[in-house]
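These notes are about the structure you will find just below.
Removed: one protein chain of the complex. Kept in place: all other protein chains.
This part shows chain A:
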Amino acid sequence: MTSDARSISGAAGRFVRWETAITALLVAVFVGGIGVSPDFGNSGNLSFALRDLSEIALIALPMTLLVVCGQVDLSVASVLGLCSALTGKLWDGGMSIEAIIPIVLAVGLVCGLINGFLVTKLGLPSLAVTIGTMTLYRGLAYVTLGTGAVSQFPSTYTDMTLNNVPGTPIPYPIALFAVLAVATGVVLHATGIGRSLFAIGAQEDAAYFAGIRVKRIKLVLFAVSGVVAALAGIIYTLRYGSARADNGLGLELTVIAAVLLGGIDFDGGKGTLGGVIAAVLVIGLLRNLLMLNDVSTETQSIVTGLLLIISVLTPRLIAVFREAQGRRRGARPATPAASS
């Protein structure tokens, strides 16, 4: 117990630096962007860049919690697609948006619970489970709507996803994200639940023996992930005014890239939500900036790929370096949990 607690606080201390680094990168992209491109800094463009991140940012919140406790949910983009298809199908069938939203969120919840049950009850690794459900949910999306699209959503609802909060350059979906981000941040960093998540991620067995209800927590996290992906599906559908089964294809990878770039260790147990939010912004602004400078999509993906590799590699290198340094000084080597 004490050893665990120490490793967590030690990890947190180390990752303050990572968070600082990613925030510095964000500032660099922002300031550099204004310098490089005259069209970058205006509020219209920044609003767009933010709005373009809506779904990625939303889904990154539960994904952060999942990765902190050593899990991953690769099915989020498929849940988004399924929920988009369902929204279109129900709207086409004459249902009102008010009636559709709770149904779709409930479907997202069920998708999340299925992931959660498979992981907790059957003890399967979440990577394998959600690769399976990723394909399954995407298939269901196609069964629901086929390859066609449903559009003609009323402008009152599409405007909700396209407009800014009056008087600010902040799009409504991002305002919603901000509220949920604060809630997630409080849960992760200021409550016992948050500490439990870190504990599970660092040493699942130890956490279990310490009395943390590991399975229950995981199940809840997958359920929340499903609901948020469904919410993102509704926003996506209204934002593009187009419900399709292939909506959000590949989006899960961007989300996971943001979470990792934000300093959450893929093995769990480390990281801060602030880092993830900064990383989401870095990815969005960088993409926007590269586009404004007519950099091709292929080159853009090279840049994001390199960023990701650097973000995964750097903490490892630092850990290796410190361990070597520690040994040279004759100090006690880091605990396995801290060095992983």
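The definition used in the following text is that contacts are C-beta pairs under 8 Å (C-beta built on N, C-alpha and C of every residue); 3 or more make two chains touch, one makes a residue touch a chain; residues count from 1.
Just so it is clear, contacts and distances are computed from a predicted model.
Student: Given the options "Sodium ion-translocating decarboxylase, beta subunit", "2Fe-2S ferredoxin (FdII)", "Rhamnose transport system substrate-binding protein" or "NAD(P)H-dependent oxidoreductase subunit E", which would UniProt use as the protein name of the unshown chain?
Tutor: Looking only at the record, the undisplayed chain corresponds to "Rhamnose transport system substrate-binding protein".
Student: Of A:Ile193, A:Val303 or A:Ala319, which residue touches the hidden chain?
Tutor: Of these options, the touching residue for the absent chain is A:Ile193.
Student: Which of A:Arg17, A:Lys121, A:Arg213 or A:Arg327 touches the chain that is not shown?
Tutor: A:Arg213
Student: With the missing chain put back, which residues of chain A would touch it? List them for me.
Tutor: 1-2, 5, 39-40, 42, 44-45, 48, 52, 91-92, 94-99, 101-102, 105, 109, 149, 151-158, 160, 162, 187, 191-193, 195-196, 199, 210-213, 216-217, 219-220, 223-224, 227, 231, 236, 239-242, 244, 246-247, 249, 287-288, 291-292, 294, 296-298, 301
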